[in-house]
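Presenting chain A:
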Amino acid sequence: LGGGGDDGGNNGGGNKVEVQHWWTGGDGNAAITALFEGFEEKHDIKIKSNPVSGGAGQNLKNVIKKRVLNNKPPSTWQAWPGKNLQPYVEADKLEDIGDSVWSKNGMKGAYLKGPKQAAKPDGKFVTVPLNIHRLNNLFYNVDVVEKAGVDPKSISKPSDLVGAMKTVESETDAVGMAHQTKSGWSTLQLWAQVLLGEHGEQTYTAFTEGKVKANEQAVKNSLSIVKQYNKHFNGDAGSLDWQQANKKLINGKAAFIHQGDWAAGMYRAQDGFEFDKQWGMVPYPGTKGMYSLVMDSFPFPTNNPTEETTKKFLRYVGSVDAQERFNPKKGSIPPRTDVSKDKFGPFLSRQMDQFQNSKSQPPSIAHGLATSPETLTALDDAATSFNSSWNVNKTYNKFVQAFESN
Partner candidate 1 sequence: MANLTLDGVTKWFDDDGDRIVAVDDVHVDIEDGEFLVLVGPSGCGKSTTLRMIAGLETVSQGDVRLGDRVINDQPPTVRDIAMVFQSYALYPHMTVQENMSFGLEESTGLSDDTIARRVEETAEMMGIDDLLDRKPGELSGGQQQRVALGRAIVRDPDVFLMDEPLSNLDAKLRSQMRTELQRLQEDLGVTTVYVTHDQTEAMTMGDRIAILNDGKLQQVATPIEAYHRPANLFVAGFIGEPSMNFFEMEREGDVLVGDDFEYSLTAETLDEIGDTERVTLGIRPEDVELVSGGEGAHEFRTVVDVVEPMGNENNVYLRFDAGGDDPQMTGDERTFVATVGGLQSIEDGQEVAARIPESAIHLFDTETGLALRNRTLDLSEAPVPNR
Partner candidate 2 sequence: MSSPPATPEPEQRTRRERATTAFRNAGPRRLVLYATLLAIVAFYLAPLEAAIMTAIKTNSAFNTTLPFAPPIELFPPSLEGFTLEAWRVAINKLSHGILNSLMLAVPATILSATLGSFAAYGVTNVEWKYQMPIIALFIAGIFIPYQAVLVPLSRLFAIVDTQSLLAPLWGLPLMHAHYSNIINLIIAHTAYGIPITFLLFRSYYRNLSEEMLEAARLDGASVFSIYRNIVLPLSKPMFAVTLIYQFTQVWNDLLFALVILPGGAGAGEPVTVALTNLSGGIIQSFGLQMAGAFVAAIPTLIVYIAFGEQFAKGVAS
């Protein structure tokens, strides 16, 4: 059976590199299309793009897992690196591309430690990060905060944000923070930033390593801060997705939002909504100097249907050209530090600066870079119930269990 998949029937298209991703619309689609074009121009090899949309990437993950399990993986696919890839590595489904890919193009030198760490979940390079989204952002509506007389830059700790939001709500019609609680991940990532900002990177790392009980106070404290935030969330948080929540910031109905910097993509798309004029961004209170990572990468599976061309593609992904084509469109920054900032707008340029100067790049918990998928699922679960119960102790217990079951 093992050979059966190799007969090339799988993609029906001969030697095309089959790339699966979930950038089916908007920025992402434009960005990946630009990347594909660049590759096809360079190598004269056709890309078979096979997007899977929906479920915030979950659908694609399921598809990939199914295909990998059945030994019929695509050539490569969009994957969050880090611990996300651990099961694949454990099952020996990814190949070491340290030599064949990472040694080329000066990649090893051009990537910072954080991203490189994420590319080798088990010590071996198995994937190539393409872009970086920052997670520790606090966006704000300039008009609203000015009207309320709040200076976001002056907020130094997550707990101080509560007071700022109170001010906003007493001074304006806007709510303190736009948020969505329909699904758990937004709250999880918000809580992670609070933990990071309030209790520092060490605690954060300790948590990702499963030392929850040892940090009980920190965890509970950060949870209660989020619980305090909840009073300042928009009332319909429970029935929105993040885009709708973000719109509230655009419309001036909310002062702040915490999101990855993909949220800026919506601001860019909005006419008359300019960086530093209508909206602004500060690193999440307490996380200055850190660049919390969310990345997309392209791994190399064993039993690869198009071994050589895939390697060509991955090398390309790790190249300046690819990252320069892709990232401005996507609204993310390149993991390579040697990419020119010319094509990036003021906001992204600033992000690139901050990235290159960052002390550390803590991987995102909510995006599976920091913990195993199992744990992430359990954490997500916990956050989902926290969304409705706002019960700190219960959620803490679930956090504890999330690491125990593995």
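Assume a contact is a pair of C-beta atoms (placed from the backbone, for glycine too) under 8 Å apart; a residue touches a chain by one contact, two chains touch by 3 or more; residues count from 1.
The set was built so that all candidates are chains of the complex that A comes from, given by their letters.
Predicted model only: the values in this text are computed from it and were never measured.
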Chain A in this complex - touching candidate among 1 or 2: 2
Residue numbers on chain A that touch candidate 2, as the complex places them: 1, 4-5, 7, 9-12, 20, 22, 24-27, 49-54, 59-60, 62-63, 66-67, 69-70, 72, 241, 243-244, 265-266, 269
